[in-house]
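Left out: one protein chain. Kept in place: all the others.
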Amino acid sequence: METTSILPLLILISSLIPGTLIMLLREDQVPLRTFLNLLGAVAKVGLVGWVFAGYMRGEEYSFIFNLALDLTFALRVDQLGLFFAALSSVLWLVTTLYAIGYLEGGQHRRRFFAFFSFCVTASTGIALSGNVVTFFIFYEFLTLSTYPLVVHRGTDKAVEAGRTYLWYTIGGGTVLFLGVVGLFVTAGPIYFGQTEIIEGLISTHSTQLTILFFIMLTGLAVKAAIFPLHGWLPVSMVAPAPVSALLHAVAVVKAGAFGIVRLVYDVYGIRIADQMNLLTPLAIFAAFTIVYGSVRALFQDDFKKRLAFSTVSQLSYIALGVAIVGFLSTTGAVVHLVHQGIMKITMFFAAGNIAETYGYSKISQLNGIGRRMPLTMGAFTIAVFGMIGLPPVAGFVSKWYLGLGAVEAGSYWVVLVLLASSALNAAYFLPIVYRAWFCEPDQEAVPLLSSGRLETKALLLIPVVVTGLLSLAAGVFAAVAGSPLSIAREIAEKLYMP
Amino acid sequence: METYQIYNLTSAVLFVIGIGGVFAARHFIRKIIATIIMGGGVFLSFVSFAERDALTFADPVPHALVITGIVVAVASAAFALALARRIYQLTGEESFTNDK
Amino acid sequence: MTDLPTSPFPAFLVGLPVLLATLSLFFRARGKAVVGLAGSLLTGVMALFALFEVTRRGTVIHILGGWEPPLGILLRMDPLAAVFIGMTAVVGIFISLYAWRYFRAQEATTGGFPLFWPLWLFLWAGLNGLFLSNDLFNLFVTLEVIGISAVALAVLSGKKTALVAGLRYLLVAITGSMAYLFGVALIYGSTGTLDLGLLGQVLEPGTTTTFALLVITLGLMIKMAGFPFHFWLPPAHSSALAPVSALLSALVVKGAFYILLRLWMEVFGVSLTYAAGQLIGLAGAIAVIWGSWQAFMQTSLKLIVAHSSVAQLGYLLMIFPLLILAPGVTADSADWLSPAWTAGVYQVIAHAFAKASFFLSAGIIIMALGHDRIESLRDLVGHMRITALAIAIAGVSLIGLPPSGGFMAKWMLLKGIFLSGQWWWAPVVLTGSLLTAGYVFMLLRLAFAPAREKEAFRPVPRSLEVCALVLALGSFLIVLPADNLIQFLQSGEVFGTGIESIMEGGAHGND
Partner (left out) sequence: MIWFLTIVLPLLAAILAASLPAGRRWTGLIFVSATMPALWLGLVEVSGVSAQWFLLEGHFSLDTPRRIILLLTGILWAAAGLFTGSYLKDDARRGEFSFYFGAAMAGNFGLLISAEVASFYTFFALMTFSSYGLVIHTRTPSARQAARIYVVMAIIGELFLITALYLAVQSSGSMLLADIPPALAEAPNGPFIFLLGLIGFGVKVGAIPLYFWLPLAHPAAPAPASAVLSGAMIKAGLVGWMHLAPVGLVEWSSMSLLMVSLGFAAALGAAIYGLTQVDPKTNLAYSSISQMGVMTVLLGIGLYGGIPAGLLLPAIALYAFNHGTAKALLFMGTALPAKIGGSWRILMWAGLGIGVLAIAGGPLTGGLWTKYLVKTFLGESSLPGAKTFLLLLTLSAVTTTLLLSRFLHLLHKIKAPSGNVSPAFLLPWVLLLLAGGWWTMSPALLPTELMSYITKEKGIMAFFWNLFTNWSALWPITTGAIVMAFTLKFAFFNRWPAKKPLLPPGDFLHIIIMLGNLFAKLLQKAISLLDSGMKSLQGPEKIFYRLSDDKRTSQISASAESLLRRWEFAGIGFFIFFLTLFLLLR
């Protein structure tokens, strides 16, 4: 179809090779490992940027390799994919920095960083995959590459969590496998964006297509943590902070959400999906998940658990936005992919910093932490306001579009759901902020790691500040060309072009 | 009824006896003998096919096959016996215990 | 038949191992090992050359000593055979390297099992012969050669359990081959020929043929441990020495499958029925579920792997219902045949690589721990990360996660299932891979878990771990040439005659 190009492959390789090399290094070769890591991360960001620029110039990048019969491995660059790729590559860079600081002197760092790189390879692969099969391949690869990260601590708890994580994700993967093969058989090898194929089959195969849609949706819903299938997410909190940050902000959960976006927009096509009214169940489940996650979050005293449940609820915004037909809600959904990512990763960084610096993991211990770690908690507070949906933080923008979209589509109950979620978000996040800033510390805590004049290690501090500022900037400069919002708008416009 | 049909039936019967023996018999030696009986049946049927149609001379191929077959069968039977003996020397068992 | 190009390779492939094996018998222990290793490397290289030859010139034949069939022996190397031979070669080479190091490491205590080498070379010769031979009786002979040398290898350790399992194995093998031979006799009686190609054309449906088909099928099912007859496999495979178990489950069982496939597709097409195919499929399905579940329930590593072999062979049986068409369906309209074929071939190859690697890793672990109870695999990742990685990769291929050979197999199998509309097999496939995931990740979970009591991991030679890892990786790499491989297979007549006979079989089916 298009002129084949090696660039998409390079984007993957830029993290695959470092991962492999790190695997081969010795545990004590820290500087070389760090160098490789950063090299890969920077290279990836650079490549994505390069491809982005090229794409903006209207160039087509695609890499197609025929596996067997009509089973093809295809990497193709489109706007949505680039959007997600950019997100993961940038956040990978940040998280790598963070992880280097976080795991300083930890165990099995070689293994950790290797699989960390694989994990990001997988998520960029998901972003750039050009057809359903390739998407599935990377989807499973992601599952495998994250497992060692989840159990990295090696404690029995971690291992148990890993078990649950695998049962869910592998189960979901198997279901997805069924769906993908079914789709392949019914509609042939579908490249993303070729919605006309389904459109052509709709008259003859509507039943099969409906069934397949829901099968695949179930498979994706596992990673997207939609209600009955979210169980793995809070459990896998035992992972080290960088992992949970990446898991919950970018890699895994986003893979699911992104998959749903792809499925609805680029495989079935929004019009068809709407005609066959496939979207209503999705909307209902997503809405329920939003409320459910928030309610569960209210009762968690464990900091990361609370964040995890809030992720459960926040993620479904994307699904909800997808499920509502309309330019505005689509924009909201797509932009929330990024916004939720940067905000949530900020929160996890903050949680990690506190745990790493003072050893606090319970919310009830956080009294007056803001006085001790102003920058960290400042960033955290920004993210909180974003999550509640208060301007000028990124979250406001997504919520604004989702709400307008819901009103536009005339589904007012969605607005109610959004409001309820905002209220609940406030209810479980503001107490943290309150404790941090307005409560007196009950006991005089001593920092675990002495860090000179900084409140904690520089490598822990920089990422959280950066992502915090990012999530602020994404809101304040939302209207600037090149901002997440503007890109999301373009994507949505393309989708709704007659 | 023609001669070779009798041979055939006999061979079939032998084969069934043999296979039944393999599964039913407990003692190693019995099992081994059962396999030999099976073999006997099979070879008999081969030989019987040698004068299937009104040829002036017997079809040589089956004989060649049967000889080869017998050699193989004898070899494996001998091997089986050796194994059985070794097991008996080691453990004194003469039959398979049901588990494992 | 004789118009095909002739080439000396087939003769070498059979003769060379036999020669070397016999030669090695004249040496002392260490000499045996040296000759054996050299021989296996030589044979492997030879086999790869042969494969290359076939890719270049298509199907080649060799008539031993110029004696034409029926009395003489004709070796026929078509793409399918070539692929199997190539697989045997690659897996064999690495297992030989492993065995060499493995036995060297234990020489002091066990004497290094010098007899392994001649036996293994005989086995290899038998396998090559089986893949190459073109008439029913040679198949029988090769089966016997394989069977006997396999049993001899299985009991090599001389342990009690091994001996018992070996005897059981041997009795089953004899029974199976006798049943097979009985079928051969019947066929020869009814047709007067043993040549596969010829039989495909002259065989007519009838009671004799049916009985022949019955006994042959059953005999081979027994030999390949198809569901009701899997009872001999787990003990035999689990009690053998590590390299031997690898050989047995990676290669030996595939021989019987190969014959079954060829006979059903090329010879017995006329008397097959759709329902019969369904029955075989059912047996396979039960094997998949039961074997995986058993593996999931085991507590010692080698037993897990052995039971998983049962399951994986079940997948092989599951392609039969797809290859036999329902009445009224013509091969041209049956677009699921090539996926089904690919599934079968890929299942064979991927399983060979993965399972070999798995057993080799098990051997390493036994070497390090002295036993293979899985609860002492705790913190394996900490001590032997390469082995852990090998187990993980091989396991992933067994589960069928992308982009492994197992994935290719499962994908094609599911695709065939859907295309043929026999959707009822799909749940089996998925449940099978879920259960497989169950036991594979049970191992990984333990591998990552913290060590309870300090298990003494004795150091093991790095080269062993590398062998296992390479084989595991192999089960992924085989996906890359998939396209060429499939085209290569489709170029051979095996598809042609196969599908022809299937068509007729479908036409006559259920009457």
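Going in written order, the chains are labelled A, B and C, and every chain counts its residues from 1.
In the analysis below, a residue touches a chain if its C-beta (ideal position, glycine included) is under 8 Å from a C-beta of that chain, and two chains touch if they have at least 3 such contacts.
Note that the coordinates shown come from a computational prediction; the quantities given were computed from them, not determined experimentally.
The chain not shown here is in contact, across the full complex, with A, B, C.
The chain omitted from view is touched by exactly one of C:L4, C:L214, C:A426 or C:L473, namely C:L214. Annotation: of C:S40, C:N128 or C:T273, C:T273 touches the absent chain (contact as defined above).
Touching residues on chain C toward the chain that is not drawn are 210, 213-214, 217-218, 221-222, 228-231, 235, 271-273, 275-276, 278-279, 283, 293-294, 296-297, 438.
Mapped onto chain B, the footprint of the missing chain covers residues 19-20, 22-24, 96, 98-100. Contacts to the hidden chain, counted on chain A, fall at residues 163-164, 167-168, 228-229, 231-232, 292, 295-296, 299, 385, 389-392, 396-397, 400, 403-404, 406-408, 415, 419, 422-423, 426, 430, 438, 440, 475-480, 485.
Here is the rule we use: only the chains that are shown with their structure count from here on.
Taking each chain's centre as the mean of its C-alpha atoms, chain A lies 67 Å from chain B. For the pair chain A and chain C, the distance between mean C-alpha positions equals 43 Å.
Centre-to-centre separation of chain B and chain C, using mean CA positions: 26 Å.
Those residues of chain C that touch chain B in the complex are listed here as 70-71, 137, 140-141, 144, 147-148, 151-152, 155, 158, 160-161, 163-168, 170-171, 173-175, 178-179, 181-182, 185-186, 188-189, 192, 194, 235. Contact residues on chain C toward chain A in their complex (touch as defined above): 338-339, 342, 379, 381-382, 385, 396, 399, 401-403, 407-408, 410-412, 414-415, 418-419, 426, 430, 433-434, 437, 441, 444-445, 448-450, 479, 482-483, 485-486.
Touching chain C in their complex are the following residues of chain B: 8, 11, 15, 18-19, 22, 28, 31-32, 35, 38-39, 41-42, 45-46, 48-49, 52, 59-62, 64-65, 68-69, 72-73, 75-77, 79-80, 83-84, 86-87, 90-91, 93, 96, 100.
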